[in-house]
Every structure is written in C-alpha cells, then in structure tokens.
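The structure follows.
All protein chains of the complex are present and in place, except for one that has been dropped.
A and B are the chain letters, set down in written order, and residue numbers restart from 1 in every chain.
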Amino acid sequence: MRAGRGTALPLAGLAVGVAALPLLGSVFADTVMALAGLFAIVAVGLNLLFGYAGKISFGHNAFMAMGAYASGILTTGAGLPPLGALVAGAAGTGAVAFLLGAPILRLRGHYLAMATLALGEITIIVSTRWTEVTGGLTGIPGVPDFRVLGVAFDTKTKLYYLIWAVALGGLCLSFRVIDSRFGRALRALGAHEAAAEALGVPVVRYRVQVFVLSAVYAAVAGGLYAHFLNYVNGTFFDLPVMVELMAMLVVGGIGTRWGPIVGAVPLMWVSQSLGRYADYSLLIFGALYGVALLFLPRGLCGELVAWAAGRRGGS
Amino acid sequence: MLSLLPLLVVNGVVFGAIYGLNAVGFSVMYNATNIINFAQGEFLMLGGMLTLLFYGDGRVPLPVAAAGAVLATTLIGLLIERAAIRPLWRRRAKDWTYIFMLFAVATVVPNAVMLAISRDAATFPAFSGTRPLALGPVTVAPQAFWVLGLTAVVALGLYGFFTHTLTGKAMKAIAVNRRAAAWMGIPVERMVALSFALSAGLGALAGVVVTPLITTQFNIGLPFTLKGFAAAVIGGLGNIGGAIVGGLILGVLEALSSAFVSSMYGDAVTYGILLVILLVRPSGLFRPLVELTEEEI
Partner (left out) sequence: MLAVEELVVAYGRIQALRGVSLTIGRGEYVGVIGPNGAGKTTLLLALSGALPVAAGRIVLDGEDLARVPAHARVSRGVAIVPEGREVFGPLSVRENLELGAYHRRRTAPRAEVRADLEMVLDLFPVLRGRSRQLAATLSGGEQQMLAVGRALMSRPRLLLLDEPSLGLAPVVAAEILGALGRLHAQGLTCLLVEQDATLALQATSRSYVFRTGLVVAHGSSAELRRNPLVEEIYLGRAGSGAC
C-alpha cells in the first residue's frame, strides 16, 4: 500500500469520526474510545516492532508501566508539569529500552518471547514491591490532571480528544516510518535477518531503534493512562494488558498499517461492555485471538488486503 | 544465615525437581516439534486443581483423584493439540503463530479454571502425612520424597524411552527432519499428539506431587512455565537429562538467592536468572539433543 493518497483519505475520515464521537453525548463512549486510543498507541508501536521487524515482545506492558510511574512520580513527587513528566517518562523508558534492546534482541523466536515475558514480569513484580518509589501495592494516588498551556484535561471527554490527538499523531508517524528506507529495511530484517545483514542493513542498530520507538509509544500511552485515572498502580499493567494487546494486534492484522486501530477499537468495546461478566474478559480475549490465529491469521486488515490483491491480480 | 544452607539446598533441590519435571515436558515437546509450549505450566496447575476438584471434601480417595487429574490433563493436552496446534501444523504456520497460540491457551486455561472451579488457593493432604523426616541435619516433609522419587522414576523412564524404544527414536527423528521422518512411515501428526500428551501428563504429575507443599491456585501456571523453561534452557533445550539437572540447579539457585540476595522480590530474582542464562549461554550446559536451528519468525 503506497502512502500519500492511500492513507490521507482514511486518516482524514478517522480524524473526522474521532472528532465527531463526543457529539453523541455519551461519556461512556468517550471513555471506552479513550481507552481504545491508549491501547491503540501501544499497539501501533508494537506493530512496528513485531509486524515489520519481526521481533516479538511479550513485555511491552512493562514499558507502559514505566511511563505511567514516571508521570505519576514526577508530577506528584517532583512537582513536574504533566507534559514535562510525560516527555521525561518517554525519554527514560526509551533509554531503558535502548540499554536492554541490544542484548535482548539478539535472541530469536521463543527465546525472545520468554525473555521479554520475563522482563515484563520482573518489572511488574518490582513495581508492586518497591514501596519506597512506586508505592507498592497501594500505588500512586492523586496524579494531577494533564494540563498543557493552561488547558486542563479534567474530563474524560477532554482526555479522549488528547489521547486521540496523540494516537493519530503516532499513527501518522508510523506510516512515515513504514514508508521510509528505515521501514523497508525493517521489513527486510523481519523477513530474513541474515540476508538483510548481507545486503548492508545495520541490523543491530535498526532493531534497537525500532524497539526503542515502540517502547516510547508504550510509555507515552502509560503516562497518559496515569492522568486518565489520576492513579498509578503496577497491577494495572500486568500480563492481562499484554494479552489484550496481542489480541488487538492479531485481530486487527499484524504488519498492516491500520491493524492496530482496527483491532483496538472493537476489542476495547468488548472489554468494557462485559458488565457483570468482567471476569470473563481474559477468557474471551484469549479465545478470541486463538480463534483469530486459526481462521483469520492475517487479521481483519490483512485478510482484506489479501482479498483485494487477489481480485486485482486475477486468477 | 550459613547454618540455613543445608535447608536451603534441600528445599532448592525439591523445588528444582519440580522445575526439572516441567523442563522435561518442554524438552519432550521441543524434541518432537520444535515448539516451545508456553502453556506447559498450565498442565502443572491443572494437575493440582483437578485433583482438588475430584478430591472434593475427601470422599474420593486421593490416589484416585490424582490419577483422574493426570488422565484428564493428558486428555486436555490432546484436545489442545487437536484444536489449536494441528491446524497450524497442517498449514505450516510460522513459528510465531505457535508461540502466540500457546500463549492464548495459557490465558484461556487458567481463566477457565478460575471461573469453573475456584479462584482461591487450596490444597489437599500430603500423600504420606506431614510428620517431617530427618535427612542429615535437615528435617524434610515426607511429600518432598514423593517429589524426588517421582522425578527419578520419570527421568529413568524417559531416558529409556528415548534411547531404547523405536517410538522414542522416531520422536527424535521428527525434530531433526519432519519430512524424512514421514518417509520412514513415522506418523508425524500422531507423534506430535503423543508429545503433547506426554508433556501434559508429566506436567500434571509434577503438579499433583507439589501441591501439598505449596497449595495450588488457578494462576500458578505462568511462574512454572517461566521457571520450567529456564531449567530446560540451563540443561540445553531438548536434552531430557539436562532438563532435570537444569531444574535442580535452578531450584538451588533460587533458594540461595532468596536467602542471600533478596526475598522481597520473590520470583523476580528467578526470572532474572532466566534472563542472564538467555543472554549469556542460551545453548545450556549440555549439548542439546538436537541442533538448534535458526528459525526466522
């Protein structure tokens, strides 16, 4: 899919749709879509890492937690303005990803999956026990509302706009990355690392860069989440978040431009509409993406793209 | 602190044996299929939880409940293989698909157990009472001997299976070259199912013996998956004997580090050990049974 005309129209359409939603006047809808937007941000980053560069991470929930804690700690403890804390959190998380990335990304397949899973679990465990810094199981309450240039985002609807502004920005950035030389190199890397290396792709550097980028996406989402709840608690970022993200990626379509959004929105609606069946959430998500893997392995977007290509290409 | 050393080591060995059994489950499946079972720890959980379910309030004799649980878990393993893995196998899905799928299984199974059986931690009686026995300077719960005994039996049994039976060698052949194995007449799909059944049964057995020591709950699967994998990697993925040794090493390391490094972060330290191993020596201590192939995702 080429950029420019191919994505400008859907993007504009999405932006219009996003802007229009609050006109329905449903705070519930705004809240659900705000959450969807947050997860979409993480999913977009994760999609770049896995869908294009081919590197699995089962630990990105940890990066979300880091961003959330950074925002929470810096705004409550250090009195930093929310934007500053968000940027600092993103930068800090990026730095952590940078340090971890080089050694970890040498691993492949299931080794990488296990390693990132371990990292994620370590992060969550530490966050719930390192009481001096993270507040342990109590977490960090009283995170102030996000405010920028005197504008306070104190309602869910305002946060919805903020989150989706960031999400759309992140999406555009991801399109830029996909269509750049870097993006093509990532795809070569994901398809066949040895061949890419032979072709002169600086494999290690690019891997780490996309890993850091995806970590930053997650951290930003995490930071915004802290302001969304006015509260930070490590348990919110435990493995269930990772399962939801994976489900969104698989259902939406791994390695497709729109997959993360197409996956995030409906699944978040499912998750938030369960009401008294909330306990079934993980069961449903797990079953959903397992079924998707069996019958819709390329995800909704991927199957659509393949079907369209099939029609164009003839028999 | 040092006076605790013998106790720590013994504890470490006992839990290490459980990690070893789990690691064997990983290695068996990896040998036959090159798949890492992210749901391995769930079999262990099922062993304990199903025994609990069948045992109820004690009307069903414990051995019967345990046997039933192991059987049921084995059947569940076969069901998972048939429903979730076989379709992927048939269409020659790429590695990551199996990883994701088994992760989905590792999500569905514990949540199903939580909803259908119980949310709470619980346990059933130890097999031969709780009066501690003396083992040198240490006193040990009798259940620990069951753990060690089972591990020894399993280790010997599997060793014999893979080195002396044609079926065991056929399973090794599949991991080396699936197509050539089929040409020999080896029913690859059935062998894959067999390896699932074996891993599930082993996991369940481990779960049954360890439950009286730690209590069981719907969510104990994941830590055992990670630790079982760590043990398997230490011993060299695919190496059955190595898996058990790896488990023992991990168990002892875990016990020692919880005493001398930190007890506050619990499993995080063990996961840290896993990370170190993966980064420093992913091929493990012993040469793996099958050469690790470089797979592209």
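Here are a few things to note about the model shown:
FYI, contacts are C-beta pairs under 8 Å (C-beta built on N, C-alpha and C of every residue); 3 or more make two chains touch, one makes a residue touch a chain.
Since we're looking at a predicted model, the values are computed, not measured.
Within the full complex, the chain left out of the display is in contact with B. Between the chain not shown and the residues B:P132, B:G160 or B:P187, the one that touches is B:P187.
Among B:A93, B:V138, B:V176 or B:I214, only B:V176 touches the chain that is left out of the view.
For chain B, the residues touching the absent chain in the complete assembly are 166, 169-170, 172-173, 176-177, 179-188, 289-291.
In this text, only the chains that are shown with their structure count from here on.
Averaged Cα coordinates give chain A a centre that lies 32 Å from the centre of chain B. The residues of chain A lying in touch with chain B in their complex are 50, 54-56, 58, 103-104, 106-111, 113-115, 117-119, 121-122, 125-126, 129, 190-194, 239, 243, 246, 250, 279-280, 282-283, 285-287, 289-290, 293-294, 297.
Chain contact summary for the complex, chain B toward chain A: residues 36, 38, 84, 87-88, 93, 95-97, 99-101, 103-105, 107-108, 111-112, 114-115, 222, 226, 229, 233, 264-268, 271-272, 274-275, 278-279, 282, 294-297.
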